[in-house]
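Removed from the display is one protein chain of the complex; every other protein chain stays in position.
Letters A, B and C name the chains as they come in the text, with residue numbers starting at 1 for each one.
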């Protein structure tokens, strides 16, 4: 398995969403009669699309709204809501910065330290609205944050970094004992990100509620350019799904995998499920919601890194309400609205009754259609033509 | 057969028109002496290029003109001509809308219900001109529409949806019994669209007059983006042709396959035949005709979908008469005019006496030529340069 | 050999110049000490780069100049110099036409019939300057033109059409008997174009002086778009070279192959030789010469086709004298000048003493470098940036 890339060395070809398409077969189902729910730690959720732990996407209000619509949204414990009593003006300032200034400004605005009182306060605000909060922490701070979050009443806790592994070497600080963290809490713990079969299996051994898949593919992420690392998401998801199935066969425990990053339109989300995902984490699609705190802008949580920023603030614009983005009616035909409707229509078109069936549908390798023509049309739309 | 796309999973590489080229061999024929006709349900047609059931392409007048020129044009029974007594102003309004407003406007203008009296009236109008009408209905309405169409004197009836299968699961409504429909009518029934060998075979078991091949490749179609589904047309056509040949070997019945979508220029049409098609359905090439009702615009019939629009209104411009587009003389060198002349010249260049011989000519996998240069030239033409 | 493009059908992957690169090895040679000459019909020519039979490239004056510089230029017997006593104004008119009008204008200006007296006169003009003329005719007129050309003193005669084969079926007109033509003349006859091994072998059986390889790859040619036919030039040349070598092994007769079309820069020319060519025919590179009759414009000889034009008039600009384009000094670094210097430097870099050695050098499949970046730079240059 793999192609020769030089003398004595092979590399595997990995695939991204742009390179595959889902193949309809001999059975179709009425889209209104398919089941697109999924299960996390014994609880069933209607919406398998989770809002990403990014400051331009999720704030306490957005988390509340998402919860009321039947979905999940992750609040980032490294974000501005943990650094400022009221970050509303901060967010506006980021949105108004020129592209040239944006990275430096984000770096500066994330300098104030994270405050533990604010962590507890944000969680309480969400709970007070009747929604179960989900928060994310980086591995170095996971133990401390988990204690605060659990006390504040969190049910789901996310440990997330660009690359997370069970085995981490460091002498300058105490490394996270993931297994210990999970054992010591009643919260369901999601862990990520990772991309390989072996790493996913090692993470599953720690008994997380879910494993997050994805390194380097996101629109607001420049890991591929800055660090050279990353695996295209279709292959990463297929590998993660193989680990999940292997782990299930061996232990009887089903650890769902959540594909995170690189999905821009409904079609990409459908392809992630067809590649084996149980749920997906989406950033930019939700950043376009009227209720998103970024005001039409979106940036990766590695953007503020003081010494080596690895994210871009990108303009996504505002296209409709969160409800329209999730359930329609869509007023755009570009796949950015009515994501659940698109998912269900896809399931109907390929005869998949459930997400688990969608995971096994046939896909083909298919080059992106008419890149040239589409680019040309875009160029016209932004005014390059007359 | 297939490439590994991840651990334990293979996917087949599928090809589109941009990726192949027809290989001339050791025999050539005078283009004036080849035969480009095809047969549908026992009747021979001179032109194997059918105008698509799209409101920007076919109205009753266009259908009449096409019939007089020796070809076929499909009138869509879900279109504006079934919703309005006189949709002329409606079509103008769509053509005049800004790109931003177009999708929403189309959604709104398709809200008035389809009227059965108009269906009958349009069919009669075409018959009155001495042309045999062809109409298309969606599966849910096929039985009712077929009854009206047959009574109104239709000879060819098309059942068409994005993805059509013999087996459809729905409890909310009665599903179409395709075999029953075909048995119960004297009309020739064309059914589609589908893309896989198995599905094509199952559809052929119902004894249609033809099977339509193609999901997701059209210029005005965004199924790939919105739903993630689709198969590039060369592979879909090769698979459909394999099903046709298999069905013929087994039953002695030759069910022609019609490739629908994704052909922009004469070369694409030639490649569809070289991939195995008996006829092709073309939209945007005919939308450029002076006689096309779209006034230089073109939109997919999934565009009006109220909740999940999956088509784009695209500007194609008006480049000549339908007669010029079919038979020349061409005044443009871009392959958009004199489609029959191009087909015949291609047949002569590769030594194919008939469409059936063209179906077996050698093709090679060949990347699109100089994408960069062409894009660059286009950019210059639209005024990006000086 | 080949990839599956669908059920039961394989196609060969063919390669173009943009997809390969020449691999330097363990030997290098001083470029001043390599031999870049080639042999046609027993006569040795210093320059293996022939100017194409296109009206924007070669007129009698250009043919004379090229001959004096040691090279070959083909004058097209279907061109304006055979239709007008003095076509100077005609050529100016073509150069001044707007892009929109160009094809139609070229169609119109080629309507006056070819005059046999002018054929003889042009050949005499070239001979009078002490240069041996080369002219090209289409197969239908080859016998008549050959008689005139031979009488007027031609030594090399080219029979050329988009697709030429030994076997041609036509009842409306008498087909060319190539073998008879060649036997009946003392001129060296070059024949083309073709792309497959079998066709090249069949043509070689007729004992031509050379076989011309190339269908569909040229910059001013739109056969791929209009007719769908063509084979990328690297594969076409490798196949043609295989036919040449096979024919030589079998008969002891070495029929050189000449790669025609698709070479834009020195690097492409070097790659054509590395693919097996004995000589190359180049159009647009010479159309940039100050002495070229097109005045910075260039069009394919299928452009004037009245009913199905298959060529584009493209703007190439004027960049230097023919001598600079052939021998330098180059004032541009884009590979368009000092083509012979580039060829010799390439030969030195890869340790090829002769063209025959260059034909056997290693090549690798290498994607075009930084397409995006280059396109971006071009965009900047034409003024899209500030």
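In this section, a residue touches a chain if its C-beta (ideal position, glycine included) is under 8 Å from a C-beta of that chain, and two chains touch if they have at least 3 such contacts.
None of the values given here were measured: they were computed from a predicted structure.
Under the touch definition stated at the start, the shown chains contacted by the missing one in the entire complex are A, C.
Screening C:91, C:274, C:301 or C:355 against the full complex identifies C:274 as the residue touching the chain left out.
Note on the undisplayed chain: of the listed residues A:168, A:207 or A:331, the one touching it is A:168.
Seen from subunit A, the chain kept out of the figure touches residues 3-9, 11-14, 16, 18-19, 99, 103-104, 107, 162-173, 194-196, 198-199, 202, 215-217, 219, 222-232, 235, 262, 303, 306-312, 314, 368, 371, 374-375, 378-379, 382-384. Although one chain is not displayed, its contacts with subunit C can still be listed: residues 1, 12-15, 17, 20-30, 32-33, 197, 234-239, 241-243, 265-271, 274-276, 328-335, 338, 341-342, 345-346, 349-351, 353, 362-367, 369-373, 375-377, 379-381, 384-386.
Quick note on the criterion: only the chains that are shown with their structure count from here on.
Of all chains shown, the one whose average CA position lies nearest the global CA mean is B.
Note on subunit B versus subunit C: their Cα superposition corresponds to a rotation of 90 degrees, in steps of 5. Distance from the centre of subunit C peaks at A, each centre being the average of the chain's Cα atoms.
If each chain is reduced to the centroid of its CA atoms, subunit B and subunit C end up 38 Å from each other.
Multi-chain contact residues of subunit B (touching two or more other chains): 12-14, 235, 371, 375, 379, 384.
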